[in-house]
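Here the structure is laid out as structure tokens; the discussion comes afterwards.
Note that this complex is displayed minus one protein chain, with the remaining chains in position.
Chains here go by letter, A and B, matching the order in which they are written, and residues are numbered from 1 within each.
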Amino acid sequence: MRFFRDYFIPRIIQYLLVIFCGITAVFFIPRLTGQDPVLETIAQIQSQGSSLDPTAVNSLMGTLKELYGLEGTLFQQYIMTWKRIFTLDFGPSFFQFPTPVADLLKTYLPWTIGLFVTSTLISWVLGNILGGIAGYYSRKSWSKILDAIIMVIRPVPHYIFGILVLILFAYVWQLFPAGGMMLGRKTVLNLKFIMTILRYSFLPALTLVVLGGASWFQQMKLLVQNVKREDFVQYAQTGGVKERFIIYRYVLRNAMLPQITQLALALGQVFSGVLIVEMVFSYPGIGLLLYRGVTRGDYNLVMGITVLSILTITTAVLILDLIYPLFDPRIRHK
Amino acid sequence: MNGLIKVEQLQAFYVLEAMGKKKTVKAVNNVSLNIPENEIYGVAGESGCGKTTLLKALFASIEPPLQLFEGKVSYRINGKFINAFTLNDQEKRELRWTYISYIPQGSMSVFNPVKKLKVTYLDFLESHVRGKAGQDLLSLARHHLEKLGLSPQVLEAFPHQLSGGMRQRVAIALSTLLKPQIILADEPTTALDVVAQRAVLQLMRDIQQEYKNTFVLVTHDMGIHANISTRMAIMYAGKIVEEGPTPEIFSQPLHPYTQFLIHSLPRIGDKTTRKSVPGAPPSLINPPPGCPFHPRCPEVTNLCKDKMPALNNSSEIHRVACWLRRESSGCHS
Partner (left out) sequence: MGALRDLFKDYRFAVGFFLLSFLFFLVIASFFSPYDPIQWLQVPRDKPPSWNHILGTNSKGQDVFWEATFAIRNSLIIALIAGLISRIIAILVGFIAGYKGGFTDRVLMGITDGLLVIPLFLILVLVAMLLREALTLVNTGLLLAFFGWAWDARTIRSQVLSLREREFTFTSVLSGNSTLSLVGKEYLPLTIPLIFSTLINNIAWAIGMEIVLAILGLVRLEIPTLGTTLQWAINYQAMLLGHWWWILTPVVLTILLLVALYWFSVSISEYLDPRIRIQRIGVK
């Protein structure tokens, strides 16, 4: 039980602290820009063609102020923000008025979570195993060739790689749809529906798995080349332990540990990558919602997405943190 | 006496290349030895004289940047001598732990940190013993540990839960598990406190007496050699300069270097000032010509600077490589 106190509690406290700082940052940073989102939104409307007479503008401003939680002093606004978060009330979406942002999020979030979890897991596991074996046999030519290929893939940003995949698989070789999966269809659990999901998710998932896997591959390869030279690996080799055992039980198993920590640190970036890829393929997730919200100046929506993302990622990191002792006996015992 | 390993004119050098320049470190420079059976064979010498490299060669584990330039190392298997370097990887793997095993320096960190010790033991056993179930192998291991006076409970622990000395002894137990005929030990007691050291040495002695195998014990600590080595070789700058039974080496050291080593040891009751060897060990990249010790030798002659003396038999059992001891006569009893 002492373990719980020493390990779990500090992490849970840290978790709550980060959320607190994150929300506070989300509160303050936009206000630091000195821009007024109300004026911005009105400018957006006017730039998109409609003109409003002064009285209409005034009443619109009042409504917007209230909607955006910009009434009252700074302190009142801050408390208001926290109140709204606890009730998961992000206000109504401006351009899908009056649908509450929370409803929109509820509909689109599960798709993102599905894509996020599956693609991250697959890319992490595949990337690490491939990278580990390539690192162990780093002198062999197949390892060097693979490394060179990955060197070309890794630096490409998510959006560009997504476009490339899109052009290749949906336009040049018309194997998969170019996106635009309809939302709002009843989620029935039959084969046809599942096949549809797979068809529409394949390309975004492929993009994420390849890009993510490339990054894990390289990190693991480097890691394994170092772990290979550790005393206990050399000893097992000296002792004639079967190579299969050495690769999996000694090298990979040990190199995996820092990779779990790395995963936790990278989750924020991985999540951003998922959102970006969703935009490329019009995948019905938070990324697509974000795209619509930003291009239409829907401030509430974007705020809501930001807060939700903070909660999602910090929770995911906490889960990883809590799982880690299962893999490292040095933390578990004493 | 029966030789177990024959080393003939062995030359093993490290070849290093940096920025286009090549450097050759002559770590084992023309060494010829006969490792007998049923002995604790000690190899003594300063740090950097090539002892560890010699062990690697004995173990037939020569990998870049280490290269075999000349000579051979032969194992006596089933009555015949086989050149260890002609064996392929598979054959070498089979010999390891069953015929010859190795206790590396710093055995504190030789165990897989994320697995219990019993898993590591099983890994080694399963890689060498065919046809036995895991359970049987484990009871073999437990039995072996008990015989050596160690608690079988150790196997249930993770490496970080044991002390350094305990881990060392577990490593020694592991290396002797399959009853190999030769065990190479590289500085098995460094970084251990005196109490743990004693336990480790006692363990080695017990194993040797029980199984009548041969330990090749490499350490710079002459006190340890005095304690358990039965026969010794003194190594200097990649060459063997003296070899003989331990009591003789200590009571009648012949080579000037050996004499310095012995006389520098403190003795109870003797309060005279100890003298250490003047100067510093030579570079192995550019060893001095002739006898490598001549720059520091108080009895140096012109012949010493020119030609390297061979390890002659001043008697069959006590050999020395020095021009000034050529005329040593008679048998030592």
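Everything below uses one rule, namely that a contact is a pair of C-beta atoms (placed from the backbone, for glycine too) under 8 Å apart; a residue touches a chain by one contact, two chains touch by 3 or more.
Quantities reported herein were computed from a predicted structural model and do not represent experimental measurements.
Asks: Given the contact definition stated above, which residue among A:Ile85, A:Leu223, A:Ala236 or A:Ile305 touches the chain not shown here?
Replies: A:Ile305
Asks: Please pick, from A:Phe8, A:Tyr137 or A:Tyr291, the residue that touches the omitted chain in the full complex.
Replies: For the chain that is not drawn, the touching residue is A:Tyr291.
Asks: Counting contacts across the full complex, list the positions on chain A that touch the omitted chain.
Replies: Given the touch definition above, chain A has residues 17-18, 21-22, 25-26, 29-30, 33, 35, 37, 40, 43, 151-152, 154-160, 163-164, 166-167, 171, 225-226, 265, 267-269, 271-272, 275-276, 279, 290-291, 294-295, 297, 299, 302-303, 305-306, 309-310, 313-314, 317 touching the missing chain.
FYI, only the chains that are shown with their structure count from here on.
Asks: Could you put a whole-Å number on the gap between the CA centroids of chain A and chain B?
Replies: 56
Asks: Could you please specify the touching residues of chain A with respect to chain B in the complex?
Replies: 230-232, 234-236, 238-242, 245, 249-250, 253-254, 257, 327-330, 333-334
Asks: Name, in rising order, each residue of chain B that touches chain A in their complex.
Replies: 59, 61, 92-94, 96-97, 101-102, 104, 106, 109-115, 119-120, 123-124, 126-128, 158, 160-161, 174-175
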